[in-house]
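Take this structure, written in structure tokens, and hold onto it; I'll ask about it next.
Only a single protein chain was left out; the remaining protein chains are all shown in position.
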Amino acid sequence: MSGYLIRRLVTMPFLILGIITITFFLSRVTKGDPLTAIISEQQMSNPEVVAAAKQRWGLDLSLPEQYLVYTGKLLTGDLGTSFTTKRPVLQDLLERLPATLELVIAAMIIGTVLGIALGVLAAYYRNGWLDHGSRLFALVGSSLPVFWSGLGLLFIFSVQLGWLPGPGRLDARLQPPPMITGMITLDTLLAGDLAAFVDALHHLILPAFVLGWTVTGTISRLVRANMLEVLNQEYVLTARAKGAGELRVLLHHALRNTLVPTLTVIGHSFAYLITGAVLTETIFAWPGMGSYAVEAARALDYPAIIGVTVVGGVTFLVTNLLTDIAYMLANPRIRLS
Amino acid sequence: MLKHQDKSLLSVRNLTVGFQVGGVTLDAVRGIDLDVARGEVVGVVGESGSGKSVAMLACLGLVPRTARVAGSVRFQDKELVGMPQSEMRKLRGSRIGMIFQDPLSSLNPVLTIGSQIVEAIRLHQPGISRKQAYDRAVELLDLVSIPQPDRRVSQYPHEFSGGMRQRAMIAMAVANGPDLLIADEPTTALDVTVQAQVLEVLKSLRDRLGLGIVLITHDLGVVAGNVDRVAVIYSGRVVEAAEVGALFRDPRHPYTRGLLSSIPKLDEKRERLFSIEGTPPPLGRRPTGCAFHPRCIYAREVCLKEEPALRLAGASLSACHFADSLEQMPVHQAAAGPETTEVHQ
Partner (left out) sequence: MASSASVPRRKAPEWLTIPLLVGALVILFWIVVAATIDFWAPYDPLALVGRRLQPPSMAHLLGTDALGRDVLTRTLYGVQYSLPVALGVVVAAVAIGSLLGGIAGFFGGLIGAAIMRLVDITLSFPPVLLAMAVAASLGPGLTNAAIAMVLVWWPVYARLMRGQVLEIREREHVEAAVAGGAGRTRLLFTHILSLCWTPVLINATMDFGQVVLLAASLSFIGLGATPPTPEWGSMVSDGAIHFYQWWIAFGPGFAILTVVLGFNFLGDGLRDMLDPRTH
């Protein structure tokens, strides 16, 4: 088992290099002219401006040269400069990372809690209406286009009912908290601004639910299957024979034994959520990495696209690796053998 | 019923347990009577599928919600059949302890032995602190002869040997000083030498704590020398009940006789062990008349038609039409092809 882990660790750098290579060549083998994203149409007819721009952005070099320069820069943490914001991509991304993290973590919590609760209930009331209902809810969640369900829920809860605020992270009339972690819910708490915290939380609920719903199905399905198996185990009978109540039997004895495999699927869902955030952020005007990626793709801003894809790919890889490590640590039988 | 006990601890009367299968109720237990007194070990013997475990689980309300339980189970003057789960929970694990066949699968693999015993204690004595309960768990492990209990208490079940696991299970079952212990095949999954140790632990607990014990087993060999009285169960009914000595000396039911002759004996050299041919009828495929007749080497016409009642024969209660005359009965050699066990219903 640890041999497998070492092999995973060793192949990591190669996979990351592969990610960089693929994204680089993708962005350069292109039909659209990246110059159009840098300079205006009128200036395109001016050869001097074009040449200057090409030189400035390194577009005058041959492809292999551009690749070497780019990879070399990446290794020093330089993701290049965005065509549109004219700022280092890394700086742009770091600035937007906390918003994405905040959204994804909140979505993860909602998705996990819902998924586990539905899975447990579905297993306990196997083949009852609750079982079928939770299966339907989960399947709908993984079939919903978030860019549509987000709109719909915004319309219902914000416009029609007025229960929740519209897009964004904080009411415009409120003073944003001093930036510490970059996650507004945390920063408002740290600043001791309770009103702003409640408002930030209200803003977070809808996008986090929309995103979290998409992974509920994967989690609840796994939890249900594992719970069904565990509930047939003799130690569940032992727990009942001890005089434990049903809730205690379900949560303390049965669910605990399903947590290790559940942890794996939660970890992989986390990676999935990072990409799901792309569309959710767009709908909710959430200033994270996802909406940055969409803006970059729309503007054919190649350094930004590559940057966000590389960072997304590496995050994906690392999250999955950490999940597998956590899986091994969490399982006492594997840990000790 | 069997020698009326003055201070009967558990008294089961006409217990019936049925399961709903495809709209039909199939009875797994069909009117069982059983008594257990303080300080007494009662053996409940039968093949797997005979309903012996289901009967005892039903006493504790541990059968699925869909199961139908009827009859009467009195425990210390409380009626357990129909008792609300919330009240039943107070009895389980405190007044009545239970242990199961496979100690590996009956202990929770992700919790330490200690925390599982602590849980058993604190569920019923919430006033005890975690620390006190932990000390008590160490004492209990010591009581069931687990070496180095203070170290063992914080280990996981997979770090224990099979015999130690079963002793830990026993420690957990007696954690709150119960009056009754139900042991469901406690030795079946263990090696022969370890079996003896576990049975020894059970008997010493009976002596020290004055427990009443129900020992469920499929092996009459386990019963010999370890119990006071025996009830033999076949197809959901008691077919013979007697003091253990009488049962071994003078069995009054063909099934008991079959079971007895399948016990290996040290003083006899036989080519191969005798065993009863065929298998017990599955639920819903119970033959007419005496449920045992397809496998019975004495079966007669009447056995196919009438189900015999339990009645006194010699020193036993036996449910056989020929309980008084088994000695003189001719035996047919070719009893019991599996085809005779096919659907009668």
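Letters A and B mark the chains in the order given here, with residues in each chain numbered from 1 onward.
The definition used in the following text is that a residue touches a chain if its C-beta (ideal position, glycine included) is under 8 Å from a C-beta of that chain, and two chains touch if they have at least 3 such contacts.
Here the structure is a predicted model, which means the values were calculated and not measured.
Trainee: Just name the one of A:Leu170, A:Val223, A:Leu237 or A:Val265 that touches the chain not displayed here.
Mentor: Only one of A:Leu170, A:Val223, A:Leu237 or A:Val265 touches the chain omitted from view, namely A:Leu237.
Trainee: Which parts of chain A face the unshown chain closely enough to count as touching?
Mentor: Counting over the whole complex, chain A touches the hidden chain at residues 11, 14-15, 18-19, 22-23, 26-27, 29-32, 127, 139-140, 142-145, 147-149, 151-152, 154-155, 159, 234, 237, 271-272, 274-276, 278-279, 282-283, 293-294, 296-298, 300, 302, 305-306, 308-309, 312-313, 315-317, 320.
What we mean here is this: only the chains that are shown with their structure count from here on.
Trainee: For chain A versus chain B, what separation do you get between their C-alpha means, in angstrom?
Mentor: 55
Trainee: Within the complex, which stretch of chain A touches chain B?
Mentor: Residues 233-235, 237-246, 248, 252-253, 256-257, 259-260, 332-333, 336 of chain A touch chain B in their complex.
Trainee: Per the contact definition, I'd like the list of chain B residues that touch chain A in the complex.
Mentor: My answer: residues 57, 60, 62, 85, 89-94, 97-98, 100-102, 105-111, 119-120, 123-124, 156, 158-159, 169, 172-173.
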